[in-house]
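With one protein chain held back, the other chains of the complex are shown just where they sit.
Should a chain be cited, it is by its letter among A and B, assigned in written order, with residues numbered from 1 in that chain.
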Amino acid sequence: MARDAEMRRRHFLSVAGAALTGAALDAWPQTFQPPQDIAPLIAKITGGATSVRSGVEIELPALAENGNSVPMRIKVASPMSDADHVKAIYILAERNPRPLLATFHLGSHSGRAEIATRVRLAGTQRVTVLAELSGGRFVHGVADVLVTSAACLDESTMGT
Amino acid sequence: MIGRLQAPASVRHGEAFEVRVLMQHTMETGFRRDLNGKAIPMNIIDKVTCRFAGIEVFSAELGSGIAANPYLAFFVTADASGELVVEWSDDRGERGRSSAKIEVR
Partner (left out) sequence: MRLAAAACAALAATVLAADPPRSSPLMAGVEFQSTDVRALQADAFANPGLLWVERGAALWSAARGERAIACAACHGDPTRSMRGVSARYPAYAASLGQVVDLERRINACVTENQRGAPLAMESQEMLALSALVARQSRDMPIAVEIDARSAETYERGRQIYFRRQGQLNLACTQCHDASWGKTLLAERISQGHPADWPAYRLEWQSIGSLGRRLRACYFGVRAEMPAYGSSDMVALELYLARRASGLVSDAPGVRR
């Protein structure tokens, strides 16, 4: 059990760190970044398998008042049985300096493939949610969010 | 680390119930700079685990893209009464824990 958890953690770190490294990360907050292509990141998670855009519902405000804290609810259609359930849910933000925001591990004990959290969004962008199913398939959903005050970037009022 | 846990005190056998967690943490991204221009080091809660009656029913790896004072809600089913325990840790080894007794009808 502990080994599984550790392996998962290492996988997460290797995937999360894959997006940007070193100097690029250092310079990140100084300039407004355009959305990146997260297809390579998705491919790394799925191991190359294609994901079908189906069955993933994302509740995100159309306009986020402050990118520092954007409420999000994810629902993946699944019987959540031993034979057919969601194993993991990945949240990806194409414009964030670290596009993989979080990974959630579920199982047949979950009863429902539904997660809620609050995320940081570094500017107006498309959020992608990837779900890994027990059979090895992947499904995903997307949501576009307008962000007026970007996380990670808008630090001009830090002194206040 | 301070945190709060909310789960129903009593649930029906096998019926999914929502567990809500709120943890106090700055989730420092590592991108912010102080007023002298020096980068503030990254410090985030990176791991959250939920066990019911000793069995892991949910876990999460969080990145710096999760908002400060992280909030999580997820679902769990239970077959028999037991203790629900949520534990979390940050990248400096600080730990937090909250638990609740769940009665299964």
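Definition applied: contacts are C-beta pairs under 8 Å (C-beta built on N, C-alpha and C of every residue); 3 or more make two chains touch, one makes a residue touch a chain.
Just so you know, these numbers come straight off a predicted model, no measurement behind them.
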- Message: Let's see if you follow the contact definition: name the visible chains touching the chain that is missing.
- Response: A, B
- Decide which residue listed in A:Gln33, A:Ser51 or A:Asn68 touches the omitted chain of the complex. A:Asn68
- Query: Which listed residue (B:Ala16, B:Ala67 or B:Ile102) would be found touching the missing chain in the intact complex?
  - Reply: B:Ala67
- Message: Take the complete complex as the reference. Which residues in subunit A touch the chain that isn't displayed?
- Response: 61, 63, 65-66, 68-69, 71, 148-149, 157, 159-160
- Item | Touching residues on subunit B - with respect to the absent chain | 2-4, 6, 20, 22, 24, 26-27, 67-69, 71
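Here is the rule we go by: only the chains that are shown with their structure count from here on.
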- Message: If we count contacts the way the header does, which residues on subunit B are in touch with subunit A in the complex?
- Response: 14-17, 29, 31-33, 35, 39, 46-47, 49, 52, 55-68, 70-77
- Along subunit A, where are the residues that touch subunit B in the complex? 1, 5, 8-9, 12, 16, 26, 28-29, 68-70, 73, 80, 91, 93, 96-107, 109-120, 151-152, 155, 158-159
